[in-house]
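Every protein chain except one is present and positioned as in the full complex.
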Amino acid sequence: MSLNQIINLGKVLFSGVGVLLQIFIITLILSIPLGIIIGILRNSKCRIISFITRVYILIMRGTPIMLQIIVVYFAPYYLFKINYDRFLAIIIAFVANYAAYFAEIFRSGINSIPKGQSEAAYTLGFNKCQTFFLILLPQIIKNVLPPVSNEVVSLLKTTSLAQIIGISEMFALAQKQANYYFSVMPLFMAGAYYLVLTFLVSLIFNRIEKKLEYYS
Amino acid sequence: MNIVEVKNLSKKYNNLEVIKDISFNVEEGETLVILGASGSGKSTILRCINNLEKIDKGNIIINGRSMIKEEKKGKLIYNDKEILNKINLDIGMVFQDFNLFPHLSVKENIMIAPIKILNKSKEEAEKIANELLKKMDLLDKKDEYPCSLSGGQKQRVSIARSLAINPKIICMDEPTSSLDPELVGEVLKVIKKLAKEKRTMIIVTHEIKFAEEVADRIIFMDNGKIVEEGSPEEVIKNPREKRTKEFLKRYIDLEPEIVTKKRYIKRKTKREKENKMEDKIDNENTIKNKKINEVGSESQRELDNIEPKEVIRFFREISSIPRKSGNEEKIKDYLVDFAQKRNLEYFVDEYFNVIIKRKSEENKKTIAFQAHTDMICEKRDDIEHDFSKDSIKLIVDGDYLRADGTTLGADNGIGVAQILALLNSDEFKNINIEGIFTVQEETTMIGAKEIDLSKLESNKIISLDGGKEGKILVGSANCLEWSARIKKEYEYNLGDYTEFKLIYKNFKGGHSGGNIDDEKRGNPIKLGIDILKQTEDVYIKEISGGSRVNVIPRDFYVEFFMKKEKLNKVKELIKKQKEFYENVIIEIEEGNEVNKKAFSKDITNRIIDFIYNYENGVLEKVNKAVILSCNMATVKEDEDYINIEYSTRANDLNLRDIYLKRLNKLIEKNNLEIIWSQELKGVNQEIDNELINLCNRAYKNLYGKDLEKMIRQAVVEGGFFKDKIKDLEYVCLGPDTEDVHSPNERLSISSLQRTWKVLEEILKIY
Partner (left out) sequence: MKKKIIIFILIIVIILAGILVLKNFWGTKENFYNENILVVGIDDSYPPMVFRNENNEIVGVDVDIAKAVCEKLGMDIKFQSISWASKEQELDSGNIDCIWSGFGYTEDRAKTMALSDTYIQGEMFFILKDGSEIKSQDELKGKKIGVQSGSIQEADLAASDFGKEVEIIPFSDFVTAFTDLGVGGIDALYISNTIGNYLINSRQEKYITIPSEVVSKSEGIVVGLKKDNVELRDKINSALKELESEGRLKEISEKWFGTDMINLEER
């Protein structure tokens, strides 16, 4: 491939990066808080709630995300004759799936904090909400950072599954360009983009981890 | 006013009733201590009061607010949240394991509740935090994080944190039981401070001494019920119930161990220096108090009638003078005063050693007597006695003279008294008598080491210390004491290893000279290392054992990592050891694995190899008398080193030197750095020199038989005199004493009378 072609290809793929980042960021922003909520509900003393969340997590982790995307997008039509935007569908699918993973991470994070912390907070007069946000969450975040960063990096790459319902994110574009040029070069270039993005994400997480190292 | 009312409280865990219908009140300003064995439900009560556990029956009323709203169909309905919150703010809680918030600095830990709960401004909260930290003596740590604090500091921060919301009542759940023994003191000090401020406190603990000091009232719990309740005097000193007595006994038995541990931490290898420091402190504490005993008149009269009256009189005078080792200034003053009054020549040195001479007119022959002025100060835990000012009460008990729950000080006060009686006597005018009074015999022997004997005319010294009736000590061992160390190196990431604690307790211990010949005493350090050696592939994490270099260790504690599957093998080994030694505690338990950090393989192996191959105990005997023995005395850690102390005692120096070659090889092999050693010289003399024969003759004259000559493994002061006096002749004689160095110390009066006669006879025939 000529240099011009490569530059051109880079531009085309870069437009796909925009879509990728949209999916990535929106999914993260929504799935992490949802994951925390589900994680808390999973620990709930109410058996029904805990059961429902357990089933939810089982389904989300136990079926391929590809299937989940198809179901999220097409099921409403078959059930209610509704069709809706595919971008919204991909966000819902990713958020639902990643929230389940994050829920398990946060649940173990919550369980890793000694009971004495909540008890000490209670005797000082904190209510449950204050206890969670002031005492537990800061400690949980430190504990769950490594597994969360794993999931986040994996999400970055999982965005490529958006093409299942025809969203032209970066990797889909790369495949199409590969078809056009009859060359694997575009795929390698996509790989390079992923690498750079992953590197940036890891860099951010390393920064955060460093920041939290002030206590052990 | 009752600020806490607990009414008919019951609590079950899965049908197991842990609290059974308990009621008690706490008054405002009162400090209530709840004692009891673990599992007695005492912590659960605190948790119920703090609403960390729901109660099943009864009610708790805090500051007039009831926790329970009503009872419906046998179920308790708790009061509204608002009221519970108010109750909550009235109570502060200090947890056994601190529960500090690790992500907040010390200051923030204290500030967070005032800011978020009491809506104080940041400045106000900071002020509160600073004041509390000052009180806890932790102001310099305010910006540090809990992870960098020691346990004692953490607990003090935790106390400060609970005080920050200014609660009416403070509950403390075993505030010292997660702490290393040496850190307990600082926390107790702070709690005592609070008690003095008349804060209402409920403290759950098993530190009996502390409970006694701090409590206004004590509740003793057993099996979920209150067994005994009352003032500390009632519950601790005079417990009525059997369970209380058993509990108290068990914990008091454990106490001395803790004490020795504390003492060790203070002690550095340079013992002399330390002792001088103590000197100062003790002197400051001394209150001038020279009053003669105010013992009951009957016992007093009895005492007055005991022969030899002169000796008893001096002994009584000495007993009123505080003379703990290292604190001999008062007794020196007394001796000087004695000499001045009688116009006798005397010498005093900087160590307060005293020599007093009584010259005869004829100036014919001279003989010297020696005794040490200091004494061991031990007391029973239930006795109030301040050795720095209180007189020792003398009690005549049949044939025995004893003190009231303290050491008697007959070791060696009776020797001092006898010398004074001889110096004071009008008889034996044809003999020059010299009295040598040394200091710190019980600790550093610095008196004997440093005393200037050039003023002495006699080359014959009769020591009145450590004798036994019918026997004469003619030789003692040469004692070498070492302290060696290994620099610490650590290893991390012991992935598949598990942490264990191996604990040895309640061994008999004893003096490394006198008791070494008793196999059944055992050396827990050696035993523990034996097990580690046989287990193989271990990493030591923490190690400590023994108390002092001249004592056979009583305890040993080692934390180490090994593969979990070896546990059964270790248990097997422990079982075997337990079979041999009586009434000892040997335990292994899984550690709590805070981090997987331990000494490196190399360090571990060197420690194990050295201690394992160290030849401990009796090495040579002649006619049942030990002539070469060794003691592995202590293993302790400081910041950078593992310190090992051990000693060798020998009467036969040739044999010893052969042994030392082996020992040196072992030290070299394991690359130990010797940081300190000393030689305490023994007494070696011809067994039938003039002095020995003289004593024997005197004894034979009186009782018709020979004195039994004895050689001991223990160090005697005479060993140090050898270099100072040409052709020294040195023996020890004296009356029978029992249980020396313990509060049961007793002096046999009849034995004193008989041995006193021997002394008189010696002077007569000399």
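A and B label the chains in the order they appear, each numbered from 1.
Everything below uses one rule, namely that a residue touches a chain if its C-beta (ideal position, glycine included) is under 8 Å from a C-beta of that chain, and two chains touch if they have at least 3 such contacts.
Remember, predicted model here, so these are calculated numbers, not experimental data.
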{"item": "Touch partners, limited to displayed chains, of the chain removed from view", "value": "A"}
{"item": "Of A:51, A:77 or A:188, the residue in touch with the unshown chain", "value": "A:77"}
{"item": "For chain A, the residues touching the chain missing from this view", "value": "5, 8-9, 12, 15, 22, 25-26, 29-30, 70, 74, 77-78, 83-88, 91, 163-168, 172-173, 175-184"}
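Methods note: only the chains that are shown with their structure count from here on.
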{"item": "Separation of mean Cα positions, chain B and chain A [Å, integer]", "value": "61"}
{"item": "Chain B partner contacts - residues on chain A that touch it in the complex", "value": "114, 116-117, 119-127, 130, 134-135, 138-139, 142, 214-216"}
{"item": "Touching residues (chain side chain B, partner chain A) in the complex", "value": "50-52, 85, 88-89, 91-93, 95, 97, 99-103, 112-113, 116-117, 145-147, 158, 161-162, 164-165"}
